[in-house]
Every structure is written in C-alpha cells, then in structure tokens.
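Up next is chain A:
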Amino acid sequence: MFRSFAKKSTLTGLILVSAAAQPILAADDYKLGLVTFLSGGAAGPFGIPAQNAAKLVLETLNAGQLPAPYNTTGINGRTIVPVFMDEAGGATKQASEYRNLVERQGVDAVVGYISSGDCLAVPAVAEQLKTLTVLFDCGTPRVFEENDFKYVFRTGPTATMDNVAAAHYINETVEGLKSVSGINQNYSFGHESWADFNGSLNQLKAGVDVTTEQFPKIYAGQYGAEISALMVNSANVIHSSFWGGDMEAFLLQGSARGLFEDQTALLTTGESAMYRLSDQIPEGTILGGRGPFGVFAPDTALNRWFREAYTSEFGTPPTYPAYKMVQGILGLKLATEKAALNVNGQPSTEDVVSAFEYLEYEGPGGKVSMNRGKGHQATMEMVYGRYALQDGKPAVTDVRHYAAACVTPPEGMTSVSWIEKGMPDAQCD
Partner candidate 1 sequence: MTSLIETRALARNFGAVTAAADINVTINAGEIVGVIGSNGAGKTTFINMVTGYLPPSSGEILFKGKSILGKTPRQVMRAGICRSFQVAQLFPDLTVLDNVLIAYGMLKKGSLSLLRPLANARSIQQAETLLEEYGIAEYLPEMVVTLPQGVRKLLDIALAMIGKPEVLLLDEPTSGVAIDDKFELMDTVMRAVRSSGSAVLFVEHDMEVIARYSTRLLAFYDGRVLADGPTAEVMSDEKVKEFVTGHHLEISSPKEPAHA
Partner candidate 2 sequence: MKLVIAMLMDGMIYASWLFLIAAGLTLIYGVMRILNMAHGSFYAIGAYAGASLVGFYLAGGYPPWGAYLVLLGAAIFSGIIIGLLVERGLLRFMYGRDEVVMILVTYAILLILEDVIKLAWGVDAYFAYQPYTLLGRTKLVGLSYANYDIALIFISASICFLLWWGLNRTRQGKLLQAVIHDRDTAAFLGINVTRMFTVTFVIGAVLGTFAGALTAPGISVMPGIGIEVIILAFAVVVIGGLGSIGGALTGALIVGLARSASVHLYPEAELFVIYGVMAVVLAFRPQGLFAIATARKI
C-alpha cells in the first residue's frame, strides 16, 4: 500500500513537472490536444484511465513499436506531442478551452470529451476553426443525429447501442422475464439509457412490467432508500447505467443488503468494476463494457499488447475508457496516413476528413466502422456477459455478441424514433 502510495506521488509529481515544462517543439511535430476529466468524480473512472492509455499509446507510437498495421512512427511520421487538458468546468468553459487549444496552443487535432454536454458544445467551435476533432467516449446519439459536422468524428459507439443490446440480452437469456426495474443517475446519460433500454425491451417483448424507476442524483453515493425501493418493487432484472464510484457504491450497498440475491443486476458499465470489486459482484450479474472492450475485447495482437503494456505500467487492466481513447487516436492516425497516401505528402485537414469518413479499422476492441452520421459516427458490435468466478478469478460467461447492424438505427433515423417504430431494419443473427 505505501509503496503504491509513494509510486502515485512520484507519478503525480512527474505529471506536474512535465506539465510545467513546456516541451520544445520540432517544426514537424504533431501537436495533439487530449481532453479528459482530470478532476472531479469522472476523473478516476474515465479521465485518468483514458489519459494513461493515451500516454502509453503515444509513447509507443512515437517509438514505432505498436503491432502492425500501426507500427509506423507517430502520425504520418510526425512525432506526436500531447497537450493534456482538464475537461472540468462545463460546456461553455470547454468551448472556450477548445479555442485556446487550437488558437493559442496550436494543436493539429483534438481527441477527447467524455461528457455528452461537451460533445454537443465543442463541435460547433471545431467547425468554425476547421480543426479535426475526435470524440472518443461520450454517449449521446444526439451529436450526429441532430447535426452534420464536417470536422468532427466519433470513434466510440453511442449509449443507445449499449442499451438496445442490453434489452436483447435479457430478452434472450432471462427465463420467464416478467418485470424490470431501473436505477439510473438523474442526468442526460441516465435518462437516455433508461429510455432506450425500456423502449427497446418493450419492442422485443410485450408485457414486461416496470416495477420502479429510480433516478438518484449523480455522485449521490448513498443509495439506501433506492435499494429499499428496489426491494419493495422486486423485479427480475434491475437495469442500471451507473458508472464509476456511483456504480461501485451501489454494488457494495446492494450486495451488503442482499439486493442481488433474488434479482439480477444488469450493469451497462459493470465491466469496469469487475477486477476492483471481484468479491463483491454477485455471480450471474450481467455486465456490459459499452462495447467490445476490456474483458470483452477480441484476442488480437493489438489487444494483447495493449492489455499487457497497460497492466504492467499502471497496475490494473485497462477499462473501456482506455480502450476508447486508443481507438480514437488510432483512427486519427490511420485516417491521416491514408490521406497522406492519397495526396502523396502532408495531407490537409480536408484530406484527412475525407479519408476518415466511412473508414473501417481494427482497434484494440475489434472492428470500428465509421458508417453512421454520414461517415462520422462509429458503430461496433456490442457484447454482454454474466459475471462468474473461474478458479477464483473474475471472468465472464454466457457472452453474447450483437452485430452493430442489430443495435444501431439505420443512417438518417434518430435513435428515439427508431426504437419507437419497433427498430426496423435491424439485422440480428
């Protein structure tokens, strides 16, 4: 414990020093803005793992040591210099900081944004400044359903995909499914997650009761009353899109009170707690990882490298925000290099944009297809499984994969109306 304490202190010390000392830029360096939460409740579960992953990948990329096809140095041969920025402060503040990144610090591109609010606010500025921007994590489908952006891409799946897949999963695997209840945070992501899940479940199976819908405040930390309400209004499955500390506190408090003994929890982000709370998660709990990430990631050279390198560097296996960050950076690299091949030299931003549109590539989580939002929004397969201890080690069983075409609305249709209309044109196996 004290050793890890000391290690952390040195690490943070290093962060401070490295942040204070402005790196000397060579003329052809690729300056990359990286915006994730570095303070507040989203820093621990999302911001820092993503930042760690970015550091690891950028270092390795600059050394040209990533597995093929990413084994070329930097981005198109240019050494990548990261500029880290805290995502705290709200959407207006972030719109302002985005300008600072581009206009004051002169970054070539930005990868970032965990909060959906920021993902809705920043693109307008990105368009004005004509700067390539990769949203890596935020979940709301509204970004490309309500707007057409030229310079903005999102390499991660939307939250709709999570929840539609979750509905499929319990419809297929829970015998005698009669009722569900929900506990989601009282903010956009929580509301949308529950609405998507509940809506799609209604389409898949008629007559499933909703016993209670709880929306505690985000970062509330105390769920005693909600757990009682879930017990009083018992259901087959409890749906929750809680993440980070809230999800872990809910798990701890629910387990201690036996909430999960006759009800199954469905945690759309549960994968990230799998190793930290391995003896507190009841076996059979349904876990998602917001895509084929973490334990659900495919066994590829890239993923093997990533898992090993990340685990040895930071002491824990990478969770989905880390995967999604790598996916974003790799997408940017590939698009830029593809554009360079097309134009035979250093590509303009517009060249990279057209190369990025409808790009298909392999990330550490498997295949990423930029095939929605006019080629700007990624789709991926979705995976759910049940938690199990195998030889005392945390693992998942009963894993099911859902093709992107099964859980994603077709181009031009919003998630809300797609679910309302009974999910037409879904191609499920």
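As a selection rule, all candidates are chains of the complex that A comes from, given by their letters.
Some notes on this structure:
What we mean here is this: a contact is a pair of C-beta atoms (placed from the backbone, for glycine too) under 8 Å apart; a residue touches a chain by one contact, two chains touch by 3 or more; residues count from 1.
Note that this is a predicted model, so its numbers are computed, not measured.
Within this complex, chain A is touched by candidate 2 out of 1 or 2. Chain A contributes residues 1-2, 5, 8-9, 11-12, 38-41, 43-45, 47-48, 186, 212-217, 219-222, 224-226, 228-229, 231-232, 244-245, 248-249, 252-253, 255-259, 276-277, 280, 316 to its touches with candidate 2 in the complex.
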